[in-house]
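Once you've had a glance at the structure underneath, I'll fire off some questions.
Every protein chain except one is present and positioned as in the full complex.
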Amino acid sequence: MNKYFSTKMSIFVFATPALLLFTVFCVYPLVPEIWMSLQKHNGFQSLGFVGLDNYKAIFASSSFWTAHKNTYLIVGISLLLGIPLSMTLALFMEIQTPRLRRFFKSAAMFPAILSVTVVAQIWLAFYEPNWGLFNSILRAIGMDSWTHSWLTEKNTVMLSIGLTFLWQYIGLNAMLFYTGIKTIPKSYYEAALIDGANFAQVCMRITIPLLQNIIKYVLILSTLGSMAFYSHVRVMTAGGPGDKSRTVIYQMYYTAFDTSEFGKGTAIAVVFILECLLISFLIQRFVARDKLEF
Amino acid sequence: MKYISRIFWIALGCTFLFPLYWMISIALKSKSEAYENPFGIPSSWKWQNFSEALSKYNYFTYLENSLIYTLGTIAITLASGSMLAYCLSRMQWRFNSSALFYVSLGLIVPIEVVVIPLFQLIKLLHLKDSYWALILPYSGFAIASCVLMLYAFLRSLPKELEEAACIDGTNVYQAFFKIIFPIIMPALVTQCVLIFIRIWNEFPLAFIIASKDQFRPLTVGLLSFFVNVGVSDWGLIGATMFLSSLPMIIVYMIGNEKIENALTAGAILK
């Protein structure tokens, strides 16, 4: 039957549209990008081939490294805080009453469906130093010394934006984990309970190991999602103060569009793609193991 | 103990819903009240904010654009993606595994980094002033995850499905549309939801490419509206934020369970 269906014509018809779309709009742009990164370019025309000068220049710029620090801070927040927290939520969700669970499930995913522009604007009002929510609460409970100008102090700005990001997606991740938990056959738990294991032991020995696939999925999603972190910054601080809250993508846009140095901007993009490839490879290599079959 | 944990869960749930409350309450406040009483319940309900927002903000244009981008991307991605996934999982093609690997690279490259060349490509193809300028790149980038998920789904289906059709003398196209398409429907719905959420809220590419007002989706229209009103009239901002989020909120309220299932089905199949 496979022979019968797999004519050259049918393969061509079925494979071409998607491969073409993918190649033209996802892969092809990398070619001019690399080419542009080797030139002095103002976005409109090349001002001469400069070899690796753009790369040297971006590595020598302190903003480039600030941007990396910020990007990896966001990645760190979403992996080290986001994943454990959402996993904890998911594990505890199982032992709640059905009504509470239904309420929580609908609430938790809500922020993820809102547009970034809206979420960022709302949090701008929370962080506003003079009348914003956080400072108002701190003042109301007499902790005036804890108030901050959250988005303009260099020590708090990135953490503040990171918290917004964490808040927006933690519920969604918890839901993903929770549904994974639901697919684990009940018999596994029953066996464990007969052995006299408590809740924590069940979680550690059964639930989490069996969730490997979903953990990996969320891990990749969170890592790549936070690597490309940009929109929140754009709306909340425009990268400021100075370059303190720029992420790599922001620095790329800034260099290309604000300073009209498209050669350097694309050089940042090329370096960044290599980083993404490397990180995906590491995840595939070290986190992903054999698939479990139930 | 049980009581405390219950309160904790309800409180946590409320923090996720707080923005909804805040958006609505600030939308009903006057300019001065928004500063004096930013987080409380509005003292007098100022519905004019909504009519003013509708008159100053091209809501319906942006809404229509967002719908066109989202639905267009879904249509193209699902059609071409399901065909490729079918080809890779069911047909004998010697490049099957390399094609699968090639497409999976698309998961890694974030759309944001290729904005500059993409922008020039769009210009080169004379797509600048059309909806294709965003639909085609969006589809190109959505194809990777769509193909991988449908591929996994199709692999789990028994081969005997088409064999009957084969005997009947049905050709491959009929088999695909009549037999496979209905079966992979659940997976398609899942992809549909995933793409919808992603494209509806996409910002960086739309910000650069859809620079003309008539082509802007809601996300970009909203930001330029904030910039234009100077971000000082929070009542007006709240009203536009609420209006912009409304379609998503409605979809979410109606299809809450379905969206949830779709998202998680996506996770499990990966």
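Per-chain residue numbering starts at 1, and chain names A and B are given in the order in which the chains are listed.
Definition applied: a contact is a pair of C-beta atoms (placed from the backbone, for glycine too) under 8 Å apart; a residue touches a chain by one contact, two chains touch by 3 or more.
Assume contacts and distances are computed from a predicted model.
Asker: Assign the chain not included in the display its UniProt protein name, restricting the answer to "Extracellular solute-binding protein", "Diguanylate cyclase", "Spore germination protein B1" or "Mono/diheme cytochrome c family protein".
Answerer: Of the names offered in "Extracellular solute-binding protein", "Diguanylate cyclase", "Spore germination protein B1" or "Mono/diheme cytochrome c family protein", the one UniProt assigns to the missing chain is "Extracellular solute-binding protein".
Asker: Give the residue, chosen from B:I76, B:I199 or B:A239, that touches the chain omitted from the document.
Answerer: Counting the whole complex, the residue in contact with the absent chain is B:I76.
Asker: Looking at the full complex, which residue from A:N42, A:T97, A:Q201 or A:Q284 touches the chain that isn't shown here?
Answerer: Residue touching the chain left out of view: A:N42.
Asker: Which residue among A:Y28, A:Y72 or A:Y188 touches the omitted chain?
Answerer: A:Y28
Asker: Check each of A:N130, A:S145 or A:S187 against the chain that is not shown and name the one that touches it.
Answerer: A:N130
Asker: Touching the hidden chain in the full complex, which residues of chain A are there? Just list them.
Answerer: For chain A, the residues touching the absent chain are 16-17, 20-21, 24, 28, 31-32, 35-36, 39, 42-46, 128-130, 149-154, 237-244, 254, 257-262.
Asker: For chain B, which residues lie in contact with the unshown chain of the complex?
Answerer: Spelled out for chain B, the touching residues are 31-32, 35, 75-76, 78-80, 119-120, 122-126, 128, 132, 136, 208, 211-214, 224, 227-233.
Rule of thumb we're sticking to: only the chains that are shown with their structure count from here on.
Asker: Would you tell me which residues of chain B are touching chain A in their complex?
Answerer: Counting only chain B, the residues touching chain A are 5-6, 9-10, 12-17, 19-20, 22-23, 26, 35, 38-39, 76, 79-81, 83-84, 86-88, 90-93, 99, 102-103, 105-118, 120-121, 136-137, 139-141, 143-144, 147, 159, 162-163, 166, 172-173, 175-176, 197, 200-201, 203-204, 207, 218-219, 222-223, 226, 234, 237, 241, 244-245, 248-249, 251-252, 256, 259-261, 263-264, 267-268, 270.
Asker: Could you list, by residue number, the parts of chain A that touch chain B in their complex?
Answerer: Contact set of chain A toward chain B: 1-7, 10-11, 13-15, 17-19, 21-22, 24-33, 36, 43, 89, 92, 96-97, 100, 103-119, 121-122, 125, 131-133, 136, 167, 171-172, 175-176, 178-180, 183, 213-214, 217-218, 220, 224, 227-228, 230-231, 234-235, 249, 252-253, 256, 262, 265-266, 269, 272-273, 276-277, 280.
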